[in-house]
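After this line comes chain A, so read on.
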Amino acid sequence: MKNREIFLRGLLKENPVLVMLLGTCPTLAVTTMALNGIGMGLATTFVLLGSNVVISLLKRVIPKEVRLPCYIVIIAGFVTLVGFLLERYLPALNQALGLFLSLITVNCIILGRAEMFASKNSVGKSALDALGMGFGFTLALFCMGAVRELIGAGTIFGIDITFGVLEPMLIFILPAGGFFVFGCLIALVNRLTKGRAAERRSQADGCAGCPAAGACGGCEEVAK
Partner candidate 1 sequence: MSLLNGKRINGVTVRHDKNTKNAVTTPIPLPQRVTIPMQQHMGVPCKPLVEVGDRVLVGQKIGDTEHLFAAPVHSSVSGEVEALTEIVLPGGKRSQAVVIHADGKQEEFPHKTPTITTAQDFFTAVRRSGLVGLGGAGFPAHMKLAYKDVERLDTLVVNAAECEPYITSDYRTCIESAEDVFDGIEAVMHFLGLTHCFIGIEKNKPEAIEKLGKICKADSRIRVVPLPARYPQGAEKVLIYQTTGRTVRAGSLPADSGVMMQNVSSIAFLADYLRRGRPLIERFITVDGTAVERPGNYSVPVGTSIREVLEYCGGFEKATQILSGGPMMGSAVADPEMPVTKTCNALLAFTEPEDFALSATDCIRCGRCTAACPMGLRPGMLEDAYDKRDTAQLRALSVTLCVGCGSCSYVCPAGRPLSQKNVLAKDLLRKEGN
Partner candidate 2 sequence: MREMMIILVSAVLVDNFVLTKFMGICPFLGVSKKVDSAAGMGVAVTFVMVMATLCTYPVYTLLLVPFGLQYLNTVSFILIIALFVQLVEIILRRFVPPLYQALGIYLPLITTNCAVLGVTLLNITEEYTFAQSVVNALGAGIGFTIALLLFAGVRRRLEAANPPKPFSGMPITLISAAIVSLSFLGFSGVVENLFG
């Protein structure tokens, strides 16, 4: 796999959210505004980058039996690190993300990539994969955030563009709107890739690594 290939894969072909259906909790929760979406995406990318690098460094040291708790602790460490940085320099974003910042630890993407990629490849490749997946995640969150903010609040990045004429549909800010927009986005991806996305999800390797492969939603299609 050439390096460029690793990066692009995460961004489009195997987008962790819209294709692999991983990390759905933050995707629905924090995307009431485009800015929050990007903020969450970048924070997760930072954690993903950090954990991928560290895990691929320690891949020989960590024994097979306890690899799961180790990964989780490393990821949690980076999440707390991001928490400090945001608290210090971007308090508004920290306030907006709130609980979901610390929930990055249980985000399947990071654990999945750590399990499937970082623990088997060199540091350089892991970093690239992390960036690819991270920006793919951010892209997806940005789309979600933009759509929901545009229709739901009539603003984009906080700037009011309704000129008093268009009335925003508040429901897109609410949870119901989140589910709806997410469903439509995945449908759009299915439509654009004419179903290839659906098959790719079924033989995706990202899911196999996730410890919950047996019973988790995204991977159920794998089992089907």
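To be clear about the criterion, a residue touches a chain if its C-beta (ideal position, glycine included) is under 8 Å from a C-beta of that chain, and two chains touch if they have at least 3 such contacts; residues count from 1.
If you want to know what made the cut, all candidates are chains of the complex that A comes from, given by their letters.
Given the structure is predicted, the values throughout are model-derived calculations rather than measurements.
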- Query: Of the numbered candidates 1 or 2, which one touches chain A within this complex?
  - Reply: 2
- Query: Tell me, which parts of chain A touch candidate 2 in their complex?
  - Reply: 21-22, 24-25, 28-29, 68-69, 72-73, 76-77, 79-80, 83-84, 98-99, 102-103, 105-106, 108, 111, 171, 174-180, 182-184, 186-188, 190-191, 195, 198, 210-212, 214-221
